[in-house]
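Attaching a single structure in structure tokens format; questions to follow.
A single protein chain has been omitted; all remaining protein chains appear in their positions.
We call the chains A, B and C, going by the order they appear; numbering starts again at 1 in every chain.
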Amino acid sequence: MPKPGPAEVLIKVEATSICGTDLHIYRWDPWAAGRITSLPMTFGHEIAGTVVAVSPEAHHVRPGRFVSVEGHVFCGFCPPCRRGRAHICERLRILGVDFDGGFAEYLVLPERNAWEVDPRISPDVASIHDPFGNAVHTVFVDGTADDVVTGVVVVVGCGPIGLFALGIARAAGARLVIAVEPNDYRQDLAKKMGADLVIDPTREDPVAEVLEATEGHGAEVVLEMSGASRAIDQGTRMLARGGRMSLLGLPTEPVALDLTDQVIFKEARLFGVTGRELFRTWQQTTTLLAAGMVDVSPVITHRFPLARFEEAFEVAASRRSGKVILLPVTNAKE
Amino acid sequence: MPKPGPAEVLIKVEATSICGTDLHIYRWDPWAAGRITSLPMTFGHEIAGTVVAVSPEAHHVRPGRFVSVEGHVFCGFCPPCRRGRAHICERLRILGVDFDGGFAEYLVLPERNAWEVDPRISPDVASIHDPFGNAVHTVFVDGTADDVVTGVVVVVGCGPIGLFALGIARAAGARLVIAVEPNDYRQDLAKKMGADLVIDPTREDPVAEVLEATEGHGAEVVLEMSGASRAIDQGTRMLARGGRMSLLGLPTEPVALDLTDQVIFKEARLFGVTGRELFRTWQQTTTLLAAGMVDVSPVITHRFPLARFEEAFEVAASRRSGKVILLPVTNAKE
Amino acid sequence: MPKPGPAEVLIKVEATSICGTDLHIYRWDPWAAGRITSLPMTFGHEIAGTVVAVSPEAHHVRPGRFVSVEGHVFCGFCPPCRRGRAHICERLRILGVDFDGGFAEYLVLPERNAWEVDPRISPDVASIHDPFGNAVHTVFVDGTADDVVTGVVVVVGCGPIGLFALGIARAAGARLVIAVEPNDYRQDLAKKMGADLVIDPTREDPVAEVLEATEGHGAEVVLEMSGASRAIDQGTRMLARGGRMSLLGLPTEPVALDLTDQVIFKEARLFGVTGRELFRTWQQTTTLLAAGMVDVSPVITHRFPLARFEEAFEVAASRRSGKVILLPVTNAKE
Partner (left out) sequence: MPKPGPAEVLIKVEATSICGTDLHIYRWDPWAAGRITSLPMTFGHEIAGTVVAVSPEAHHVRPGRFVSVEGHVFCGFCPPCRRGRAHICERLRILGVDFDGGFAEYLVLPERNAWEVDPRISPDVASIHDPFGNAVHTVFVDGTADDVVTGVVVVVGCGPIGLFALGIARAAGARLVIAVEPNDYRQDLAKKMGADLVIDPTREDPVAEVLEATEGHGAEVVLEMSGASRAIDQGTRMLARGGRMSLLGLPTEPVALDLTDQVIFKEARLFGVTGRELFRTWQQTTTLLAAGMVDVSPVITHRFPLARFEEAFEVAASRRSGKVILLPVTNAKE
């Protein structure tokens, strides 16, 4: 059992969920082999649990508290940290990538990375605060909620984060929420999460469909979750004049964009998005989930005990799933 | 002599300046041949003059007033116009492109496109309010002056608008103003406009130079004025985490960007910029020029009478010039 | 029948609603006697109707179109107009106050003050776009939707505009919407408009109640609609650190505020709010109403034919009403 270092806490894991990053690591693909240098290492970073011990310097998060975990450990002293942008810290260390994560019974973490959650929230919902927070940050990045309220919001790519984003845009007063997703299983989830219109880009032209749905004006907000070059290019083409695209999906190669007609003459704004704001996004996330403003139950499609992890990863990789939860054997709450 | 239509004014031209767009038209290159459909047409859109007649519906700009001209004529009723973004009007008509412009003795224009200028401003300075306004809008696009004050600002491409931007960033409290420009004539002008550091991208790696000048953190603001694919890509690489790039230069082909590492993980923001805000940018422009906060005299390098237009266009195309002014024969002020 | 002047349109009135300003005029109280100088004058400014004629200079709003009316006529040339803040124009002229309004069969208006509304919207809902827009602008003033999403929003004073604001805050994803209102009739309407909690300030301490409902932190947003000195002071006391208060209600005397403890140490922000943004607020208003995001039917409590105006004004003044609609005899739509 790990011991909490200075200002750290020890957390007993109650639920974890599987992220796309975990799939890369599980398959040990070239990205994982190049990125993860300290072996062996426990991975997993979407975690809910109970604090069971705290170091003497930890004064705020008490033993017994139910918490969700922020996996980005930041230095607090580099220029971005000092100006309140700790999630883009120049010395970021990531749970389950740079140090031992949470597919385990216990983990240790800086106290400030433990976010208290109402104990009435279920462990599986608590474990998805991290990816839900990605979605919140993508929707509202840099104080742009004004774009969303009464705006047309298109979510491109409906993996779990895209699905969450549909619900968040709906809750924040978008007038029309559109999903672009080729996979029929996820198209169905998109409808359950509140999409007014679901476009299958393998059958329809998503740009033409969005323009038609907006009387030719285009969408005020495009949330890019796919990382696909073609989808990103299409995202710029479906943007209204003055529109905003948030980029969260990670393309694996350079993406060619028609900047002149689709960005410059339209005065479009493109925002890179990574992680989530520490911890403003967590406040929004907790509220949206605890107050029942977004119901994530359609997205949490599978649950497995930790011992059946192989099956769980297979399902998570299958594209016939939303979020897959892993539960430690000893999870009393379940 | 043209007659002012409803809510229009008649302006006697006192000075005009030559824009890059005018060079395209003068050469009648493929862009011009494809874009300009109503012939013959007078071109020229950077204009200063005196109002000599007004239509009965024009109540604000009086005859005798000295004005600079906003060449974007907007409808006032489309969605962008209605939300205060008239410069990206869906039915924009451009002076000297879509209707008769100002390389002439007189022109007519909607009253609201005439911007009153202090008569103590010289006609040549008044004529460059339009491109100076492009620079103002690029520097402060979408309310981003906070990025500039105490920030590092890099101007990529030092044609006249880039040169103006150097002076504006300086006036707005940038801590370090850097120019990237291959042409030695313009490098010299960049220094005169206040650049602390001038990088020649044909001899040095501008990304490495900017990182070195910023202790590895990168620049808070990059203002892209070149339209060159390679420069735009470099612009993203010299941005600090959380940095902002304004894109004004118009690439002629799709531009491949490393979105993952240079935009998404850094949470960079890319803003398309076109024209200038109607008319908030004009208020800023007038102030910066009338109050002497930016001295544009180094950029206005040549002046010709209108009759010597061939020579003027040759100089403007030579890259051995800043802004080239054309003066009508009858300009009493000169 | 009035004739449209240059760039004006003639509107056949289909419904009007009674505003508090109209009550002042109807009673001819000291404010009205001092403010309205051109007599006789038709008053009324919350109007829906059909365009029946247009001047030759009006090119956008066509005869036959169903419109709601923006009553603030702006110059377009003063500094606020030029920077896109026409609703605080230095030469504002107000319909039904400075020139003939809409308690009539017809009225004329600048074309740009006619806002097209989906003809499926009923005339009574179309007539309340003006006060609904006040509410929209108060909720989102100066791009502050981020305060509302997941925030606690308190509406102080539940006349029609306050009631609309409750529904708007709800639609924009507030986590808790609280009404403060002494009148039991309006308390009931507040519940119908979605208030989670209704505080009667004659029986309970609204500051204590808001603090209790927020675990002592206070509300992120207070929307002041009452104009009562005591309520404004209380509004500052119920604000969270960093909170925002929008002030729309008009106090009749100077208001003493504890700036040190309630504004400065808390870094509260107070925003004056008047009218609505031209025309960004109208875009939001149209969307919220046409898309059914806010159901205003509980607020529209009474409808009278224009001939029974005395009865209508009595009801509007009674505080046992929400919005009171007046319908011209000839209203074919009704």
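Just so we're on the same page, a contact is a pair of C-beta atoms (placed from the backbone, for glycine too) under 8 Å apart; a residue touches a chain by one contact, two chains touch by 3 or more.
Because the structure is predicted, anything quoted here is derived from the model rather than measured.
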(message) For the chain not shown, which residue from C:33, C:259 or C:307 touches it across the whole complex?
(response) C:259
(message) With the missing chain put back, one of A:24, A:137, A:217 or A:280 would touch it. Which one?
(response) A:280
(message) Which candidate, C:29, C:267 or C:310, sits in contact with the chain we can't see?
(response) C:267
(request) Give the residue, chosen from B:146, B:204 or B:253, that touches the chain omitted from the document. (result) B:146
(message) I need the residue numbers on chain C that touch the omitted chain, in ascending order.
(response) 79-80, 83, 85, 87-88, 90, 141-142, 217, 232, 240-242, 247-248, 250-252, 254-260, 263-274
(request) Using the touch rule from the top, list residues of chain B that touch the missing partner. (result) 140, 143-146, 148-150, 171-173, 175-176, 283-284, 287-288, 291, 293
(request) Since one chain isn't shown, list which residues of chain A touch it in the complete complex. (result) 6-7, 56-57, 60-61, 75-77, 79, 82-84, 112, 277, 279-280, 282-283
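The working rule: only the chains that are shown with their structure count from here on.
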(message) Using mean CA coordinates as chain centres, what's the gap between chain A and chain B in Å?
(response) 40
(request) Name the residues of chain A that each touch 2 or more other chains. (result) none
